[in-house]
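Left out: one protein chain. Kept in place: all the others.
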Amino acid sequence: MSSVLECRQVAVQRAGAGGAPRHLLDGIDLRAESGTVLALVGATGAGKTTLLHTLAGLLRPSAGEVLVDGEAISRWTSAHRDLWRRRVGILFQGAELIDDLSVAENVLAPLVPRQMPAAQKHDACADTLTALDLAPLAARPASDLSGGERQRVALARALVGAPAFLFADEPSAHQDDAHLALVVGQLAAARDRGALVVLATHDPRLLDAGLCDQVVRLVAGRRAAGADA
Amino acid sequence: MIPHPLVLAVLGCDLGALLLLLYAGWVAARVVTNWQADATPEQLRLERQTEAAGLAGSAAALLSLLGSLVLVVAFAGALPGLVPGAMCGTGVLQATGGRGERALALRLLALLLLGAWRLVARLDARTPRAPLVRTAARLLLLAVPVALLAGLDTWRALAALDVHTPVDCCAVVYRHAHEAAAAGTQQPATLRAVPWIVASPLAALVLGVAALAALRRGGERSARRTGLLALAALAFAPIATLALVRVWSAYHYGVLQHHCPWCLLLATHDLVGYPLFFAILLVLFEGPTAWLAQRLGERHAELAAAAAARTRRATWGTLIGLALYVALAFGPALLWRWRHGVWLHG
Amino acid sequence: MKAPLGLFAWACRQIARQPGTALLTGITICALVTASATVLLLEAAFAATARELLGAGPSHVVRAVDATGWRPLIAGTAAETARTVVGVTAARPRLWGVVRSAGGAAVTALGVVDPAEFATLGQAPQQGQAIVGPGVALDAADGAPRLTLVAAGGSRTFVVTTQLDAASGLALHDAVLLHADDARTVLGLGPEQASDLAVWVYHDAEQAAVAQELAAAFAGAVRVTTRTEAIGAAIAGFAREGSLRLLLLVPATLALCLLLVVAVRRGRSARRELGLYKALGWSTGDLVRLQLYGALAVSVPAVLLGLAGAGWLVFGPARSWPAQWLFAWPGRAPVLVLTPAAGLQVAFGVASTVLVPWLCATLLPALRSATVDPQDLLRGGRA
Partner (left out) sequence: MNSADELFPRLANARRTVRLLLLAAAVVAVSVTMVAWIGTADRAVPARCVRALALSTLCFAPAGTAARCPAALHAAVDLRFVPGAPGSR
């Protein structure tokens, strides 16, 4: 089922030092359809992560609207945005793993409250771990992993529920070339499965991999004019 | 207060419900004053607390219902053994010095208000923009003080329970019957029973027709049909209760003048009072719920589907309650007539 | 078989991550339930036993009274007087009283007035013989077991033909059954006298009414006690003793409060993880259920084991300990009766007075921590 994600004049502000409002995003417009990859590029602090989290429903825009198939999800109550995130896979910049749980348990976490047979949950975890070369680390606690391994576990956690929307913040961070190919392969597979993949990245290896259908450049919270590829 | 386990259970449930209701009421007050659909951190925190308050309120409603059921079981079955002279709940209520009746009435009112709040809150939770959040909060703020009063009255009634002074349990029941007889109406029992013998089947018939009419899908006059159903249910509940106590209970007791509601809850009468009063309460709850859900569905388009489903379920609930009452109230009377050839009332 | 991987399993995993707190919570709840359930169960068992067993006993007991206390009754005339009252179906004089054995213990001497009635228990004692209850200590120095009682006219020694087994302990634990004449001698009664009069009526509901007519039928001052009053007085005394023992709940309740503080503090520190779950698609209801399952997984077994512990202390081999400590019961306590209804009531009462407050105390912090929003997690700058 094809979906359309849109932003109309989205702005996000936060109380800065001394209480004066600080604009993290201002006047953002964009549109992306499922089955494509959208890359958000820009310098550190340009607002890539904030826009990614706003699209994922983690942040509510101070102005403007985020629409999915014409429905303004940004106006929904928190409870409904929680449930909407079951169609979403999120990869945080810092991986955000639960250190004293094992790799497999971290990947299982999103599926725990869902009404799915246990076998289906198990198979989804096993397949995702194998696809990202994490099967040997399944029983290891997340605290014992390297940076690259943590990022791949976080990606596996984002992919395990076969999400309709995948929001990945720096998915290629700490990855060597061998594992980068695995990551790109999984992102492409998600796209080919019909998901809308939104990446926030600095990594030219990712942009040159021929993965992205649309690139949006952000400068100081605004969309840079004419910069789309 | 006698440390009877069921008394402890009622107090435990009420204490739990009280704690949860105070939390839910605090959040409801903040919703009524501070709720605006924007993206400030305060609004986000308020939305989260509203979710939590909804869960706390539901848990409190469940505990209140459980506490009320345990209280009725205690009055009907466990405490008569400790009150000298008490044969059933009537004697126990006497031993509470009249506080018991008021506590039960307040608990019923609190449960009605919590039921209305839960209906609105659950419909509201089914829609992404929560159009009814303020209405639900106001209803909860209405229910909280009533629930607190009910809890206090219950504790006072149980504390005032006198297990030393004998009560004249059945004498009270027979005195009421004789007072009714001597109140200038020297008619025989039959004539005094006629109004109830006519009114209760008639009320049941009207309620049944209204429910079946409300079940018919759609149509522009569906709001009026559920309105009629609500009115029929509100009229049916008191008539059915009084008719049960004044007339139809005689066919369970086998005695004419024993107008006692509590003896129906005794094991000697197969606890038939529990399903009977459950049926009446089901009609009392579900009848108005059908109309309320219908009205909410009309006023908020995004609620239409969820409201229609709830209206249909409430109408079926009313029909089930009605069928249960007819079977257990009128059934024994018809059986008696078929077996003995005459009505017990002559 | 693939183990279910739902909220309950995840809640169990959360417990396994902090086993110490869970164990301490469980032990405290178990102790609290055992303590309160033992007292309530003992009271319920005592009341149920008294009602069931004494139902076979007399409905009224008539005692003659004067300014100094009890006076013996003239057995024959008293029984005839009682039978004149409407509703009385039988009246039987009784010979009984408290005497001391040579060893110093107080025992209850009972005269077998009606050997025919006694036949259901066995051969009635002849003169010079005695049948003793399981709790009476005998002196068996030279072969045949004997019992010496210190009586009104000096000490008397009896040959003990039978010592009843523990099953009769509820009724005759410290009783000494004697021939009627021996009983009168030991109790200092005349040949026609009796300690009091046992009366049976046709219908139990008439107890209160017949009591007044019985008192009026006797010339002298008498005190008539109905069976309901006798049982009520015994239960009330027992309940008063028991209620005092409930004070031992104070330390256990304080321990539970301490654990609540730990639970609230743990809830606050888990906010970051709960915020992450919210970001991964969990709802507030899921988080509350997770913490509720965790609380139930700890408290339900603790309550069950607590109730089992109380049951063991009241009915099991260890039943003598609470009987001695709570109610100064000497020696081996009898086996009490407990009706299913009374047992369920106690279990239900204790579980709700411990489980419901504990779940509410767990639910409220759970509700507060479940209201975390992913934005709180993100604002922490780590994401």
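So that you can tell them apart, the chains are marked A, B and C in the order they are listed, and the count of residues begins at 1 in each.
FYI, a contact is a pair of C-beta atoms (placed from the backbone, for glycine too) under 8 Å apart; a residue touches a chain by one contact, two chains touch by 3 or more.
Since we're looking at a predicted model, the values are computed, not measured.
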- Please work out which displayed chains the absent chain touches and list them by label. A, C
- Which of C:150, C:215 or C:260 sits in contact with the chain that's absent? C:150
- Note on the structure: Given C:102, C:215 or C:337, the correct residue touching the omitted chain is C:337
- Message: Considering the whole complex, not just the chains shown, which residues of chain C touch the missing one?
- Response: 2-5, 8-10, 12-13, 15-16, 46, 49-50, 52-54, 56-58, 61, 63, 65, 67-70, 92, 94, 96-100, 106-108, 110, 112, 117-118, 120-121, 133, 135, 150-152, 165, 167-175, 177, 187-189, 195, 198, 223, 225, 227, 229-230, 233-234, 236-238, 241, 297, 300-302, 304-305, 307-308, 311-312, 314-316, 327-330, 334-338, 343
- Query: Of the residues in chain A, which ones touch the absent chain?
  - Reply: 102, 104-105, 108, 118, 122, 125-126, 129, 135, 138-139
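Heads up, the rule we're going with is that only the chains that are shown with their structure count from here on.
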- Query: Is the way these chains touch best called a line, a ring, a star, complete, or other?
  - Reply: complete
- Message: Counting only Cα atoms for the centres, state how far chain A is from chain C in Å.
- Response: 64
- Interface hub residues of chain C, defined as touching at least two other chains: 283-284, 373, 375
- Item | Overlap residues in chain B, where contacts from two or more other chains coincide | 44, 47-48, 51
- Note on the structure: Interface with chain C, chain A side, in the complex: residues 49, 53, 58-60, 78-79, 82-83, 85-86, 88, 90, 92-94, 96, 98, 100-101, 105, 108-114, 118-119, 121-122, 157, 161, 169
- Show which residues of chain A lie in contact with chain B when the two form their complex. 60-62, 71, 73-80
- Query: How about chain B: which of its residues touch chain C in the complex?
  - Reply: 2-9, 11-13, 15-16, 19-20, 23, 41, 44-45, 47-49, 51-53, 55-56, 59, 63, 70, 78, 84-85, 166
